[in-house]
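Here the complex is missing one protein chain, while the rest keep their positions.
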Amino acid sequence: MPSIACNALILATVASGVVVSAPAAAQNEQFIPILSYRTGPYAVNGAPYANGVVDYYNLINERDGGINGVKILVEECETGYATDKGVECYERLKSKGPTGAAFINPLSTGITFALTEKTATDKIPIITMGYGRADSKNGAVFPYNFPLLGTYWSAADIAIQHVAKELGGFDKLKGKKISLLYHDSPYGKEPIPMLQVLAQKYGFEFTPIPVTHPGVEQKSQWLAIRQNRPDYVLVWGWGVMNSTAVKEAAAVAYPREKMIGVWWSGAEPDVTPAGDQAIGYKSLMLQHGAGKFPVHADIEKYVYAKGKGSTDSGKVGEVLYNRGVVNAMLGVEAIRKAQEKFGQKPLTGEQVRWGLENLNLSEARIKELGFDGMLKPIKISCSDHEGTRDGRVQQWDGKSWKIISDWYTADEPLIDPLVRDVSAKYAADKKAQPRECSKES
Amino acid sequence: MIALGQFLEVLIGGLMSGVLYSLVALGFVLIFKASGVFNFAQGAMVLLAGLALVRALDLLVANGFPLWAAIVLGIAFAAAIMATTAWLIERFVIGPLVNQDGLTLFMSTIGVTFVIEGAAEMIFGSDVYPLRLFPTDAWFVLEDVFPGGILVNKLDVWGALIAGILVAGLAIFFQRTKTGRALRAVADDHLAAHSVGIPIGWIWFVVWLAAGLVALVAATVWGTKLGVQFSITFLALKALPVLIIGGLTSIPGAIAGGLIVGAGEKIAEVYLGPSIGGGIEYWFAYVLALAVLLVRPQGLFGERIIERV
Partner (left out) sequence: MLYREAGQFKTTYVEDMAIFPIRQDRIALAVLLGIAFIGVPLLATFHIWPFGSDYLLWAILLPFLILALAAIGTNILVGYCGQISLGSGAFMAIGAYSAYKLVTGVHIPLAWLGCAISIPPLSVLASILLGGLIAAGVGILFGIPSLRIKGLYLAVATLAAQFFFDWAFLRIPWFTNYAPSGSVNAPELNFFGLIVQSPIERYLLCLLLVTLMALLAKNLVRGNLGRQWMAIRDMDIAAELIGIRPLYAKLTAFAVSSFIIGVAGALWAFVYLGSWEPLAFSIDRSLQLLFMVIIGGLGSIMGSFVGAAFILIVPIMLNLIPAELGVPLSTETIAHFEFIIFGSLICYLLIKEPHGFARLISIGKEKLRLWPFPY
């Protein structure tokens, strides 16, 4: 009788349904899901980021009693950086709380790709601050994607600008060799088209060098680098790949000063395992760096002093922690903006989307929030879901990250045609009709 | 001359990193030899040993122990952890599963992998912990013959030395000691061994302990190379082709397999990779293993498989 087991199966699925449809708590709460990874190969980088996010939401609840009185309700779901787990987490959390998820932030390019279509159907914005698909900057085709503060194409351009500055001008780029050591995944591949455009424009020789996930073995890549002697090596890694790259560079005596990591390859866990060998290694900054700012004082006062912190207080102010805080802040501000239009109550994802698209943080407002010195003003619009494309470069001195450059702004006229091409292709694939940004208020 | 120098450099580098894979593969061989279990958990065991060692070290150094004492105590602590793990696995998983077919045993070790990974991270933390037991910089030899010299990583040399000592030690252990002979007896036929009075449970514990200690040795080298962190578990997948080429039952085979895989994949990646897009070393090692198996289905040094009806 095969039905024994099958009944058991149905029972199991029913039981998990019970779990899902648990009653929502108080009605005046805004639900925000957190997709994090605190286990697995990328936990080293995923955990500090998630801590920053959680701590900032806690701060808003503890200090301000929520966003204009609407408490933030969060639930974390562990993705382990795996796409299918990420999709499951998204489905689990998307309709929780009185109004469903306000927005989602998967911290994984792979999960972002998988969710892009789903979030558009479910009308939940997906914030991919400093990662995700670069073409989703075009809000006309991707109304629900928000790659705030910078895409990988901006990052590639900023990196090349810095290289040019170190060399003494863009004309000096001609004939130089620049290699890209990248994590062999959509994340690592994303900058390649932009770098090819730049190589053509400035006449440098561009070589992409893939590193297989997770990147524990890079000897052959670095032996090849030792033989080719590129003038610069850009590092597009995540997790163990970054520190391994730094160590292997030291082993083949490639100068760390000539390595520039993307902003996901420039945090403490990326350099500390390499010890003194990491001295001189540079990386881009997604605007902010490490260190403590007025907002951290509040976090320590309202969250850590009450014993509600999610990490050791010594780790508050690390690069990835700060990135989590910035990310949470932008989300909260988007909700605040949306509340101006829709009222001070829990909002749906669609309403928060409006808030994100009309987000406009002035310098004064950023100072008021306690992020002075971490961020530049940001203004999102229908055609520009990135908002701002500025970055700096930092260098590891063995103990801490030192900012060594002024602000760079990515070259928008150069990036935009690529964004338009690729996003138009997406729209054609999906048979989607792009919005007309000019017609929207 | 430059081309030759570069080739030698890649070859030497490849051979050396192959030996580092062998360190992990040795643990597989030990267990397969003695109990016919294809132990997928070896990678997780390296992680566990590494975490136990590095966390104990950090704690002891922070409490003012001199470095040498901390290292000795840390290794002792990690060894104790591995002994406990070996006992638990023998008592609760492998013991009850005696006489099951190879696939079931293999899958049960994947179950063990999950448990070890979860427990190790829960107890010792999931951050990255730097370990510096060996130098990691490089020598540049023969600089007068080849421009730029040939790069030899010191860590690789240490790894090769350790692997050599380990293989010699294991060979002596298997050939000369009473326990070693008992191990071989159990490996040949555990029922016959049992009937002449060899305590099978104890022998299996010893084997798992030995594999655990090999994992600890691998952890000292790989932990120095990568920092102790979760990604170390992926070494199991790099060790599989090594194992297959050498033969599942041969200890010297693990070293030979490591040399072949290491040299093969590095040369392929550096010389073949650029023309077909790079990143080929992962599958190249497996294709190499497949090619060897087609010629010798039991690996280069494995025991001949004799089939009877």
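We call the chains A and B, going by the order they appear; numbering starts again at 1 in every chain.
Criterion: contacts are C-beta pairs under 8 Å (C-beta built on N, C-alpha and C of every residue); 3 or more make two chains touch, one makes a residue touch a chain.
Bear in mind the structure is a predicted one, so any value in this text is a computation, not a measurement.
Touching the chain that is not shown, out of B:Leu97, B:Val141, B:Val157 or B:Ile198: B:Leu97 (per the contact rule at the top).
Touch with the chain that is not drawn comes from one residue among B:Ala119, B:Val145 or B:Leu272, which is B:Ala119. Taking the complete complex into account, B:Leu248 is the one of B:Leu248, B:Ala268 or B:Leu300 that touches the chain left out.
For chain A, the residues touching the chain absent from view are 1-6, 8-10, 12-22, 36, 38-39, 47, 50, 75-78, 80, 82-84, 87-88, 91-92, 95, 109-110, 113-114, 116-118, 133-134, 184-187, 189-190, 192-193, 210, 212-213, 310, 422, 426, 429-431. Where chain B meets the omitted chain, the residues involved are 38, 92-93, 96-97, 100, 102-104, 106-108, 110-119, 121-122, 126, 237, 240-241, 243-244, 248, 276-280, 282-283, 286-287, 289-290, 293-294, 297-299, 305, 307-309.
The definition used in the following text is that only the chains that are shown with their structure count from here on.
Remark: chain A and chain B have CA centroids separated by 36 Å (rounded to whole angstrom). Listed in rising order, the residues of chain B touching chain A in the complex are 6, 9-10, 13-14, 17, 118, 121, 126-130, 132, 136-138, 140, 148, 151, 153, 155, 225-227, 229-232, 234-235, 238, 265-266, 269-270, 273-274, 277-279, 281-282. Touching chain B in their complex are the following residues of chain A: 38-41, 43-44, 47, 184, 208-212, 214-217, 219-221, 223-224, 226-227, 239-240, 243-244, 247, 250-253, 269, 272-275, 277.
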